[in-house]
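Only one protein chain is missing; all other protein chains are in place.
The block that comes next holds subunit A.
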Amino acid sequence: MTNHTHQRPVIRTEALTRHFTRSKKTVEAVRGLDLEIQQGELVAFLGPNGAGKSTTLRMLTTLIPPTSGTAEVAGHDVVRSRAAVRRSIGYVGQGNAAAFVQRGRDELMSQARAHGIPRAAAKARIDELLAAFDLQEYADRPVQTLSGGQRRRLDIAIGLLNHPDVLFLDEPSTGLDPQNRANLQEQIRRLHQDGTTIVLTTHYLEEADALAGRVIVIDHGVVIADDTATRLKERLGDLVLLGFATEADATTAAARAESALTGPTLIDRTGTQVSIRTPRGADSAPAMAIDLAAHGTPAIRMEVHAPTLDDVFLDLTGRSLRESAESTTQTEGAAA
């Protein structure tokens, strides 16, 4: 998709599987994952709580061994050549990378030492990262006194310290305000431009869309879609909600929209409201509104919603996210 993409997979998994057994109950967290991610790709794992995103990342980063199947990262097997994998990757986990009793700068320095980066180079790199994530003010305070978002930025800085060839980010934007979210996206784009292979997880389709060329939707430990965000969205379409003065108007308008719109379109009328799900609905909505007004059934309210993860999910599985969350809520909590 970009000029950095070469035909050599940096991440390759074959039937990658992981089970957890707790008090005699087995959870199949990841079930037979087959993946190929090329060098320089920016991939987002999208899926509800408990889908197996973190477990996949934890296997790819050598934190837990697979129950079965194999995985290679940067040309090294994640079980047989753990040390080599660890030297090639950066990892920002779902938790906090910096210990609460430490200071941010000290943790960055110990990370540099762990990677054998000489002191002077490490210092320069640390200053660079503190500036990039707007952390200079907080670097010399104990981590436990930082806000959630400040801590999260520190986690990311630590993960980037060694200029990894392959970067894994597990929900990197959790707890960030819109400004820092935007900054994070900017940094991730830069890393991508420089050729870093990036795998991140998220719950938000917008985020996956804003960042990743490729979105892998995971549910119950299996891949249920692997496509570009644009295509996932197009296939689903935007939701256009139109409100009318009377039910009669709404009925007429629904019929008119039906004949005017092309492509896979779903139209539904409830009372005085018409909901239309159609590809590129945001683009066609203004013309539609003008057309309806010109034919004597003017819309009095209009909302346009881009598809959400929930919509993609509903489309792919026939279940809404909420339903699927219910079956896993008991086991979550601590992991969240």
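Just so we're on the same page, contacts are C-beta pairs under 8 Å (C-beta built on N, C-alpha and C of every residue); 3 or more make two chains touch, one makes a residue touch a chain; residues count from 1.
Just so we're on the same page, contacts and distances are computed from a predicted model.
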item	value
Listed names "Transport permease protein", "Amino acid ABC transporter", "Isoquinoline 1-oxidoreductase beta subunit" or "Lactate utilization protein", matching UniProt entry of the absent chain	"Transport permease protein"
Touching residue (missing chain; options A:Q38, A:T56, A:Q150 or A:Q187)	A:Q187
Touching residue (missing chain; options A:A122, A:L205, A:A285 or A:A299)	A:A122
Sole residue of A:N49, A:S81, A:Q102 or A:T251 that reaches the chain not shown, by the stated touch rule	A:Q102
Those residues of subunit A which, in the complete complex, touch the missing chain	61-65, 83, 86-87, 89, 91, 93-103, 106-107, 110-118, 121-122, 125, 128-129, 131-134, 142, 155, 158-163, 178-180, 182-183, 186-187, 190-191, 194, 196, 334
